[in-house]
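Next up is a structure, given as structure tokens.
Excluded from the complex is one protein chain; the other protein chains are retained at their positions.
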Amino acid sequence: MEHEFRYNGETYEVVLERTPRIWTYAQHCAHPREDGRLRIYFENGTKAWAHVAKVGDVWWVHHCGRIYTLERLEAGASSNEQHGGLVAPMPGVVLEVLVSAGESVEAGQTLMVLEAMKMEHRIVASDNGTVTVVHFSAGDRVEQGATLLDVEDAE
Amino acid sequence: MEHEFRYNGETYEVVLERTPRIWTYAQHCAHPREDGRLRIYFENGTKAWAHVAKVGDVWWVHHCGRIYTLERLEAGASSNEQHGGLVAPMPGVVLEVLVSAGESVEAGQTLMVLEAMKMEHRIVASDNGTVTVVHFSAGDRVEQGATLLDVEDAE
Amino acid sequence: MIQRVLVANRGEIACRVLRACREAGLSSVAVYAENDRLGMFKELADDSVLLEGDTIAETYLNGAAIIEAAQQTGADAIHPGFGFLSERAEFAQAVMDAGLVWIGPSPQAIEQMGDKMSARQIMKRAGVPVIPGVEIEEEDETHAMQAIRAAAQETGYPLLLKATAGGGGKGMRVVHTQDELEQGAQAARREALAAFGDGRVYVEKLLMKSKHVEIQILADAHGRCIHLGERECSVQRRHQKVFEEAPCSSMTPSLRERMGQAAVAAAKAVDYVGAGTVEFLLADDQSFYFLEMNTRIQVEHPVTEMVTGVDLVREQLRIADGQPMAVDELNIRGHSIEVRLYAEDATNNFLPAIGPLAVFRPPVGPGIRLDTGVREGDEVTPHYDPMLAKLIVFAPTRHEALQRMRRALDEFVVLGTTTNIGFLRDLCDVPEVISGDTYTSMIDDLYPDGYKFVPKQEHLDVALLSAAVAETTGMHRLRTAAKQSSGNVASPFQSLNRRYP
Partner (left out) sequence: MIQRVLVANRGEIACRVLRACREAGLSSVAVYAENDRLGMFKELADDSVLLEGDTIAETYLNGAAIIEAAQQTGADAIHPGFGFLSERAEFAQAVMDAGLVWIGPSPQAIEQMGDKMSARQIMKRAGVPVIPGVEIEEEDETHAMQAIRAAAQETGYPLLLKATAGGGGKGMRVVHTQDELEQGAQAARREALAAFGDGRVYVEKLLMKSKHVEIQILADAHGRCIHLGERECSVQRRHQKVFEEAPCSSMTPSLRERMGQAAVAAAKAVDYVGAGTVEFLLADDQSFYFLEMNTRIQVEHPVTEMVTGVDLVREQLRIADGQPMAVDELNIRGHSIEVRLYAEDATNNFLPAIGPLAVFRPPVGPGIRLDTGVREGDEVTPHYDPMLAKLIVFAPTRHEALQRMRRALDEFVVLGTTTNIGFLRDLCDVPEVISGDTYTSMIDDLYPDGYKFVPKQEHLDVALLSAAVAETTGMHRLRTAAKQSSGNVASPFQSLNRRYP
């Protein structure tokens, strides 16, 4: 089986091999259990556990005290990173809008300041590009998932 | 809805009434939750919880620190008490057989002694009757659920 | 005699208080906002009342509605927990005016300690040392900024700007050089105004590498006022405590006695009755300075309970009921550490996170205590403080407590919502934490460019393997994952270092 995951902006391709009950990748083996865990066998003979849960398209994996959030990419689909629209991951209020439509922006540039969960947050451009639409103004309340600005990537 | 349960040898008939989300019986109300619990509203306005789980035909109910095991009887089915066959509720070894086929026995009389879970247990007749078959002899190993003796109830 | 307690709070502290009521044989009432309808704390109460409205002003800050709920349900006392209305003198007064018992100190004590300036004056009079600093009384922007510049000249850099009416790190700014003063002062004033409706700030000398050490006190209505030793809470991110312990690693019996006596003097100066905490900065040279007094139970109270054997919430109930406190001679034994589990992304400047608690599996075993208000299946929402739980360990020594905390954090599994567990685990391996040489700006010094987590390739491979196997074998069908959440994957969010109420 082949799967593609995105972790921390990088894309990883995983090709699984299997024996009847054990799966292998990168020399490590895993045996799935019915309680949401997998028994992990390292190449060097030591063992460990992984806990998994899927929320939306994301697999949350706990292993050796750490969490890995692996977004599953549909096989064959293009890298669907949605650079175009910057969305609000939580509800809040727009405090400041620092760019306007038509403006060129650089990766890392702050485009908007939001207040959410009692804190100020800034929305930053992930790539160089051009702002095409600004969907909200200062003072507007935004819902989780709302697209705040559209940015067209520079080629 | 009508249900019949057996608890501690007694049979109880429960006729539920309902409003859209609340069920009522014996002046108490219950609102089921998705996590295996019910919110209970007493007639006097106080509230409590009940936790439930079904194992086989038996509903296990935890309420106010106590457990009630309520065996559900199929609607319309005759009281299927299986007085005929005395079964072993856990695996063990038969130590002594105190009766033989054809013998009349009285309720409470010890019919067989078993060793299981490191203890001696006796199998007692639940009603007056006649032993029709003895399925095991001293020294025999018995499995959980095995019928040990058949007893025909006295009418 | 108190019979029925209304707990005017939510989450873990409401659970903590409601359990104490149950154990004390008192019945209890919870109040809850609509979005807390499924909250665990509501289930621990004998009765509960919905506070209608969408904002915390309409719900947990709505004193009138809460007092009405108490009267409706026959409660005769109100426990405020911490946060929300716990340090609002006018609410305490209103509770008493309604003929209910207020489980806390007098409104006068709350008021005197609530204003940093008046507290400072009272402490000076009581002979408790305070940090050199200047109060900016000017409210007008231009005049205030002038006064701040003058005060900065006087105290020198680095300095700290604090909201006069503030608390919890809000309206607080560190200014390292003159260049940063203008912007920092404006931000502090803006936040203070937004948070407390009062833009006044206070300029004080920043003591470098100092420790945050606080003294727990208890005073009853029978004239007894004692301290229960110290807690060290130096390890803070954005001025919020994340790692707290008792005793303080550098404490000596004589210093404890001096700080304890200063705290008792502070409490007596305002005729304090109940549980309270006097916070100090402890400098390298063992000199210490009054910071503020929290006139309520504190988030980190469990570490004191673990090392003293005292049940502080139970004592609050007893004292409010007019009984003498039931605490014997102070007896401090062993070591306790608490970490605060936040739903936040430590690798992105501690941005609060939301999501479902698809898996919430706390560690267990001897010496581990978990104070929480959530459980598996709950949803972490943006409506309230992102603290999910407090993980507390006890062991005979500090060294063993830290070992136990490592084990506990390694076993703590939370899936579906980003938490700071990994960050807390890394903290346990920081040399300053191991040696006990912690100080208030340590996290900023450790991670000048922000905390990062770089996975080992081997572990990332295992994670990829696990996700791939889970996907292939359909393990997602085993759990009813809550509604879709973006998690913190490729989030365009970066938080700024400013906070709102």
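Note that the chains are named A, B and C in the order they appear, and that numbering of residues resets to 1 at the start of each chain.
Basically, a contact is a pair of C-beta atoms (placed from the backbone, for glycine too) under 8 Å apart; a residue touches a chain by one contact, two chains touch by 3 or more.
This one's a predicted model, so the numbers in the text were calculated from it and none came from an experiment.
For the chain left out of this view, which of C:76, C:138, C:311 or C:379 touches it?
Considering the complete complex, C:311 is the one touching the chain left out.
Consider the whole complex, including the chain that is not shown, and state which of C:72, C:146, C:286 or C:331 touches that chain.
Looking across C:72, C:146, C:286 or C:331, the contact with the absent chain belongs to C:331.
Can you work out which residue in C:4, C:22 or C:268 touches the chain that's missing from view?
Considering the complete complex, C:22 is the one touching the chain left out.
What chain A residues would touch the chain not displayed?
The missing chain touches chain A at positions 35, 46-47, 49.
Can you list, in ascending order, the chain B residues touching the missing chain?
Looking at chain B, the ones touching the missing chain are residues 1, 3, 5-7, 9, 12, 14, 16, 23-26, 28, 30, 32, 34-36, 38, 40, 42, 48, 50-72, 81, 86-87, 89-92, 113-124, 126, 144-145.
Pick out the residues on chain C that sit against the missing chain.
Chain C touches the chain not shown through residues 15-16, 19, 22-25, 302, 305, 309-311, 314, 326-327, 331, 333-334, 364-367, 369-372, 394-397, 400, 403-404, 406-407.
The criterion applied here is as follows: only the chains that are shown with their structure count from here on.
Once you've mapped the touching chain pairs, tell me: line, ring, star, complete or other?
Contact pattern: an open line, chains touching in sequence.
How many angstrom lie between the CA centroids of chain A and chain C, rounded to a whole number?
Averaging C-alpha atoms per chain gives centres 30 Å apart.
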